[in-house]
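Worksheet: the structure to be examined is printed underneath.
Apart from one protein chain that is not included, each protein chain of the complex appears where it belongs.
Then we have chain A:
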Amino acid sequence: MPVTHKTLVKSKQGSNAQSQQKPLAAKTAKVVSKKKDEDDGTEIGEGGDEWMHGKTLIKPPDQLDLTEAELKEEFTRILTANNPHAPQNIVRYSFKERSYKPISSVDQLAVHFFLEGNLLHRDSDEARRQKAKQGLPDEKATVVTETEDEKLETPGGGEDGAHSVDSKTGKKEQKLTNQFNFSERASQTLNNPLRERGCQTEPPPRASFSATANQWEIYDVYLEEMQKQEKNKEKAKAVPKKEDDKGKKKLTLVETQSDDLTKVAKVAKIIERMVNQNTFDDIAQDFRYFEDASDEFREQEGTLLPLWKFQYDQAKRLSVTALCWNQSYKDLFAVGLGSYDFTKQGRGMLVFYSLKNSTYPEYNYPTTSGILCLDIHPDRPYLVAVGFYDGCVAVYNLKEERPEPVYKSSSKSGKHTDPVWQVRWQKDDMDNHQNFFSVSSDGRVVSWTLVKSELVFTDIIKLSLVGAVSEGPEGVPPPTMACGTSFDFHKQINYLFLVGTEEGKIHKCSKAYSSQFLETYDAHNMAVDAVKWNQFHPKVFISCSSDWTVKIWDHTIRTPVFIFDLNAAVGDVAWSPYSSTVFAAVTADGKVHVFDLGINKYEAICQQPVVAKKKTKLTHIEFNPVYPIIIVGDDRGYVTSLKLSPNLRSKPKEKKGQELPRGPEVEIAKMEKLLSLLREPENSKGRTESWCQTDYGPQALDFRR
């Protein structure tokens, strides 16, 4: 209605209407023109409507009054594409012309509707970026997401819009290669599947080895090399080559290592000695270092310090029948065990002890018959000659392992028919065979030679009775053989020896004469138990017997030089190796008597019981060649070692300013001096007289010729 109203108004006031209609669009002009006609029509047509009744044409007061002619004037309206609102006279300042110039063409575009869309072109950068982000390929339909960057036209100007469209289309074909979307192109050939192939050999046997290179190891290796070379040389010389190879093969077979304990033997022995040394530590110290200081206060007397005591379990009921020191190994001595008792004859034993081990013997050999005497070879310390109660003699070799002797005499090979009382080694004979002598109760002195594996005997002398031959009852011829009980060889004169007999006589004999004695001494009333040459003086010897006496002789004089009565049966007597005037004797009452003729010609300088039980008889005594000790054997099978105190070992006092002479000459001179003292009165008096002195009891002078 209002539209019609306007048009009505406009149509009537044409000029006013025209000016007012300018801002309106061209459509309105058209409509106006139509409406005008229609209006006229309707108005005319509807002049009779009731609602039209309401309205009567009222003329506004300010309406133009136009003439009819003017009212019928036709006005033409043109429809153009021009934007009626677009300015038609935009002027721009031109700096060139320094004036305002009108712009020729004016933008006629009028935006009626603007809607921001969210579609992206598929090939645009942004779209591609999005696709790449989402991981979709370019061919697929794009999933469009809203982007903030995308701007379409701005309402003010169309330039930006045109520009963006242009950019999109221009960059479809190029690809940017920067760090964000760099893509590498590569191609790969077909790789064959890999297969691993390997093989492994057996690892070589490994052993870890470690060693040190010291001076001594190098030395050892050199020594071994030298020994090997020497062996090879010997083999090359002795044996031809073929046998050599076989021999070598045999050796390699035999040399299998055995883990047995026999190799511990040597070490075990050392340990045993060490253990013993610890237990008997004080004894060992005494043996070495103790010197009885109280000897200074005793004028001439000395004492014996008991040291080790040697006993062997299996030898308990046997008595010591022989003692001998080893000349090479000064701590080794041999003990022969048997029995002196005629009724109690059984087994015997040969035992070797070392001072280093007093609890157990070094060697021991059980024997079937009791041993009565033994002797160790002076040059070959492993050879021991033994005489038995049953008359056999045997030689033991300590180096060999077996318990039997290497040589033994038998009834075929001339063994004695009675007990063998003494054996002595001699020097090797001309064929370099060892030989020894034996004396026995059957009256023969026999020499035995070790020839290869046999004992060869030679009768040296047969002891015959000297003196009146008394006829026995019924005219039985008296026995012509004496019984030898002891003998001793002269130290320097090899062929000279003494034999003591059961009758109490001592015969001086020579190896050369087999039937005659050089000299006979009426020595004792009973059997001569021991006869021994002096170690230094060539003329003096000593003898002892069960008739309680010990006698010292000069072999040129038929009567004894000294006689000592010891109040008990004397078992054994021995000269000392360090002095020509010192000797010791053992008696059946368990005492040891030590005499030094240089100090006291009449009495012993030491008399000492050495065994605990009174009934024990001492049977043998021996001085150690080096150390100041003596060993004493008794009839219970014990061997006691004793140390001689300094007084017993006294040397002649040195004169001031003179060097003390040493050596055997001194000893000889000492003895000679003694003897000369005795001889002078004899010479002066013109008849033989001998010095004698007893310790106890009635005097017994000896006037025998």
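Assume a contact is a pair of C-beta atoms (placed from the backbone, for glycine too) under 8 Å apart; a residue touches a chain by one contact, two chains touch by 3 or more; residues count from 1.
Operating definition for what follows: contacts and distances are computed from a predicted model.
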Could you tell me which of "Large ribosomal subunit protein uL13m", "pyruvate dehydrogenase (acetyl-transferring)", "Beta-adaptin appendage C-terminal subdomain domain-containing protein" or "Dynein light chain roadblock" is the UniProt name of the chain missing from the displayed complex?
-> "Dynein light chain roadblock"
Option from A:E126, A:E272, A:E502 or A:E603 whose C-beta touches the chain left out | A:E272
Of the residues listed, A:N83, A:Q130, A:Q327 or A:T359, which one is in contact with the missing chain?
-> A:T359
Candidates A:T262, A:N432 or A:Q492 - the one touching the absent chain | A:T262
Of the residues listed, A:F95, A:F114, A:F180 or A:W216, which one is in contact with the missing chain?
-> A:W216
Sole contact to the chain not displayed, among A:D107, A:E234 or A:D281 | A:D281
Hey, which chain A residues sit against the chain that's not shown?
-> 212, 214-216, 218-220, 259-272, 274-276, 278-282, 359-360
